[in-house]
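Heads up, one of the protein chains got dropped from this complex, but the rest are sitting where they should.
Labels run A, B, C, D and E following the written order; every chain starts at residue 1.
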Amino acid sequence: MKPIYITRRETFNAAHKLYKADWSEQKNEEIFGKCANKNWHGHNFTLWVTVKGTPHADTGFVMNLKTLSKLVKDLVIEALDHKNLNLDVPILNDIMASTENVAIVIWNILEEPVKEAGGELAKIKLEETENNYVEYYGGKQPF
Amino acid sequence: MKPIYITRRETFNAAHKLYKADWSEQKNEEIFGKCANKNWHGHNFTLWVTVKGTPHADTGFVMNLKTLSKLVKDLVIEALDHKNLNLDVPILNDIMASTENVAIVIWNILEEPVKEAGGELAKIKLEETENNYVEYYGGKQPF
Amino acid sequence: MKPIYITRRETFNAAHKLYKADWSEQKNEEIFGKCANKNWHGHNFTLWVTVKGTPHADTGFVMNLKTLSKLVKDLVIEALDHKNLNLDVPILNDIMASTENVAIVIWNILEEPVKEAGGELAKIKLEETENNYVEYYGGKQPF
Amino acid sequence: MKPIYITRRETFNAAHKLYKADWSEQKNEEIFGKCANKNWHGHNFTLWVTVKGTPHADTGFVMNLKTLSKLVKDLVIEALDHKNLNLDVPILNDIMASTENVAIVIWNILEEPVKEAGGELAKIKLEETENNYVEYYGGKQPF
Amino acid sequence: MKPIYITRRETFNAAHKLYKADWSEQKNEEIFGKCANKNWHGHNFTLWVTVKGTPHADTGFVMNLKTLSKLVKDLVIEALDHKNLNLDVPILNDIMASTENVAIVIWNILEEPVKEAGGELAKIKLEETENNYVEYYGGKQPF
Partner (left out) sequence: MKPIYITRRETFNAAHKLYKADWSEQKNEEIFGKCANKNWHGHNFTLWVTVKGTPHADTGFVMNLKTLSKLVKDLVIEALDHKNLNLDVPILNDIMASTENVAIVIWNILEEPVKEAGGELAKIKLEETENNYVEYYGGKQPF
């Protein structure tokens, strides 16, 4: 059977800052620039979740998008939307809330539930602004 | 020689429904939700066709985009644009008109003609709404 | 008090055709082209609803976007999404399902409920494809 | 002379919350929903600044876009980008940081400097998410 | 009858420069910056043409979009696409090829033909980059 990839887009809005507590304020500013503002800033994050599989004979679906969308909303959007990524998200407590790390955390949240729902998580793409995004394949290196 | 990938975007608008004749109306609604509406609904589909190759020394082209665009318009857009995917497209008659299946059908339509034109079809991306799309690599699994 | 305009975006997907029953098939094709396909075609419609008012001192809102979004979803999206505009929407039964007419119908549906919710409907923008949209100001001619 | 309108787009990212100190937490949640999260959330704001005028015979410009862009960056983006709209922006201290109020404040900041630079500020459009934006014409009601 | 506005989008790609022959090279650079590069630069221009009218009872159309699109393609796109705006477009020969002036020229080209086709030209919007565009209402000042 030949695999195909389906992707669902969701969005969330959140505050964060990039700040390392054991660095001086000056070093934080030097490394993180405006992103270190102690009073936070925020973004409209856009998330694309890609699942790999083969279309079922009955439905033509790799996975029902309603199922996938519900998983992403219940497990990710509920946890991150209109939140402060540094303060309100326990799983991010001890790590930098960089786009890279948030994407990896989202992969880790979704990998098992997607498998239990009959799919295979293949990629997380997370866009922070129109000028930057990250892509994570669970550690695979397609290129 | 180092390969590079070129992509051409085209669009088409079509009606379809997701409905399995040997299921009850109730089961169709349970599985397909609003997509099972017996009177059809529709979408602006966006299609990206990717071809792999190395730039010709004379032209700097992997493949002339006019040639690629003409192939896609003649063989795909002509067949699908302003059509009912379930009723008007013979090649889709016996299969669910899911985005997955439509993308695979488009690959099957284009693979040989692209080869005859000197290119190698590498990817079909088909977007149904701003919130979902599928990607098909002819069965390859890049990730 | 100086008025300001707020806009809420919603989307719906629908099938329709442009076909005049008392015209010959040939004339329908001549006027409506591919849009006259008897088996329907469809679109992802994007709708922007604009309300005019002055920000409330307490909330800073012209109108709570949750209220506006609920009105649009309950009264418009529920009626049009995943529907056949010609067959499934009683209010469109006797008129051409052109983008112009659908926009006017949406205005007529929303004008009173928006007023009852404390706002003033100012504009309906309805996009049918990336290449065409209509704007309706309830008959006003700003330009 | 016939006037024409030019628009410059800029972006900024900021945190904010919608919260009225003299309301109970419950009432804040009822009115502002997730936007009342005490730990803030944030957005990528997109700002369009429109200036009216007639093209100069020498330059063909209503106003040099470099001048306009510098004004917007120096006076608005510098003040709002990577900031907390409630805490870091003195001019917003005593008013709700709703999109409506932020747009009006931006108008008030830019009106005079644009005039001094030879233009006439005509419109502020401020988008908070892909689903909502506000437009302010300095109190004029074009429709 | 209540008027409504329809808009058709078209695109063209062109080279141009902003350079005043009777100014020194230094003054050209001071005023026009990189846009004065003597070897030209270029843009993907996006054009929106808006026509005002009331929907015809038979068609539901203000104006058949096929007619409008053909007018724009024949009279504007044909003249500007893949051209050098300074060298290849006689009507622009003696004026600065600023976005403002190109938009006004497009209005002047289309106003009469649209009227002859039964519509009323209402607005030209011309986008030069994602960060700047102009809007022209034939000299009207809606705001």
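Rule of thumb we're sticking to: a contact is a pair of C-beta atoms (placed from the backbone, for glycine too) under 8 Å apart; a residue touches a chain by one contact, two chains touch by 3 or more.
Not measured: the values here are computed from a predicted model.
> Give the labels of the shown chains that the missing chain contacts, considering the complete complex.
It touches the following shown chains in the full complex: A, B, E.
> Using the touch definition up top, pick the residue from E:Arg8, E:Lys52, E:Lys83 or E:Lys123 that touches the left-out chain.
That would be E:Lys83, which touches the missing chain.
> Among A:Ala15, A:Ala79, A:Ala97 or A:Leu121, single out the residue that touches the unshown chain.
A:Ala97
> For chain A, enumerate the residues touching the unshown chain of the complex.
Here the touching residues of chain A are 18, 20, 31-33, 95-101, 103-104, 130-136, 138-139, 141-143.
> So which bits of chain B touch the chain we can't see?
Considering the whole complex, chain B reaches the absent chain at 2-10, 50, 52, 55, 58-62, 64-66, 69, 122-123, 137, 140, 142-143.
> Give me the chain E residues in contact with the hidden chain, please.
11, 13-16, 34-35, 37, 39-44, 81-84, 87-88, 129-130
In this text, only the chains that are shown with their structure count from here on.
> What is the set of chains touching both chain C and chain D?
E
> Among the other chains, which touch chain D and chain E together?
C
> Which chain has its C-alpha centroid at the greatest distance from the C-alpha centroid of chain D?
The most remote chain is B.
> Between chain B and chain E, what's the gap in Å when you average each chain's C-alpha atoms?
34
> Could you work out how far the Cα centre of chain A sits from that of chain D, in whole Å?
Each chain reduced to its C-alpha mean, chain A and chain D end up 29 Å apart.
> Note the residues in chain E that touch 2 or more other chains, in rising order.
Expected reply: 142-143.
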